[in-house]
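Here's the structure, in structure tokens; my notes come after.
Our next item is chain A:
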Amino acid sequence: MVGPMRIIEKRQLMSADEIRRTLERLAHEIVEKTAGAKDLALIGVRRRGIPLAERLAKSIRASSKAEVPVGTLDITLYRDDLSTVAPQPVVQSSEIPFPVDDRDLLLVDDVLYTGRTVRAAMNGLFDLGRPRRIRLCVLVDRGHRELPVEATFVGRTVETSDAEIIEVRLQEIDHEERVMVMDRVD
Partner candidate 1 sequence: MLLIKNGRVIDPSSKTDARLDLLIDKGKIAKLAPSISAADALSLDAVGCIVAPGFIDLHCHLREPGGEISETIESGTQAAARGGFTAVCCMPNTQPVNDNASVTRSIMERAASVSPVHVWPIGAASKESKGEQLAEIAAMQQAGAVAVSDDGKPIASARLLRQVMDYCGPLGLPVIDHCEDSSLAAGGVMREGPRSVRLGLKGMPAAAESICTGRDVEVALLSGARLHIAHMSTRGSLEHVRSAKRRGLAVTCEVTPHHFTLIDEDVQYDSHFKMNPPLASREDRDALIEGLADGTVNAIATDHAPHHPASKDVEFDRAPFGILGFETAIALALGELVHTKRISLMRMVELFTTGPAHVLGKNGNSRALAEGSPADITLFSLDREWTYRAADSPSRSRNTPFDGRKFRGGPEATIVAGKVVYRV
Partner candidate 2 sequence: MSHRFHHLLAIEPLNREQITFLLDQAKPFQEFQRYPLKKLATLRGKTIALAFFENSTRTRISFATAASRLGADTMSLQAESSSLKKGESLIDTVRTLEAMKPDAIVIRHSSSGAAEFISRRVDVPVINAGDGTHEHPTQGLLDALTIRDRRGKLDGCKITIIGDILHSRVARSNIHLLSKFGAQITLCGPAMWLPRELECLAPNIRRVPRLEEALDGAEVVMALRIQQERLHEPSLAADEYILRYQLTPARLRLAHPDAIVLHPGPMIRGLEIDPAVADSLQSCVLEQVTNGLAVRMALLFELVAGSTDPQDHAKDSAHASH
């Protein structure tokens, strides 16, 4: 078993301003690569994918005049690691108030790591219908993939060691705004 472990901050990766500018850029890229954005819908992955999706949708709406609905997805039920994660998983609601059939979906999450979350999220989406396309947008790609998954839109790519943790703090959830690299010390 893992002994008592401390997690300490190593360095800051992004400031509030950098997050804002990165999201602006991502929104532009998304509009550019989505003709018309008519069928586009964003799906925020709980928890920090949700505010990111909301913010991106706001920017996309402003520049494209498209509706861009936002749904939220809880992947707990789709995890492949229920027996090894947190002592007791808690399921949250998924709120996707639009049909996903034939939709152009963009999954939004904060960090791309092993790729397992994305796999779970896609499973969840397929239970709801058959989307025309699913793309992925992440704020940070930290590498170490365990599945053949890549993001279509990446805010920042960063080299990390396995022991490091990327902590994304967002105003809506954490009442602060920054991205940090943390280190696990045994």
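FYI, a residue touches a chain if its C-beta (ideal position, glycine included) is under 8 Å from a C-beta of that chain, and two chains touch if they have at least 3 such contacts; residues count from 1.
How these were chosen: all candidates are chains of the complex that A comes from, given by their letters.
Note that the structure is a prediction, hence the values are computed from the model and not measured.
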{"item": "Result, touching chain for chain A in the complex among 1 or 2", "value": "2"}
{"item": "Chain A residues touching candidate 2 - in the complex, by the definition given at the top", "value": "1-2, 5, 7, 74, 77-79, 81-95, 109-114, 117, 123, 126-129, 142, 162, 165-166, 184"}
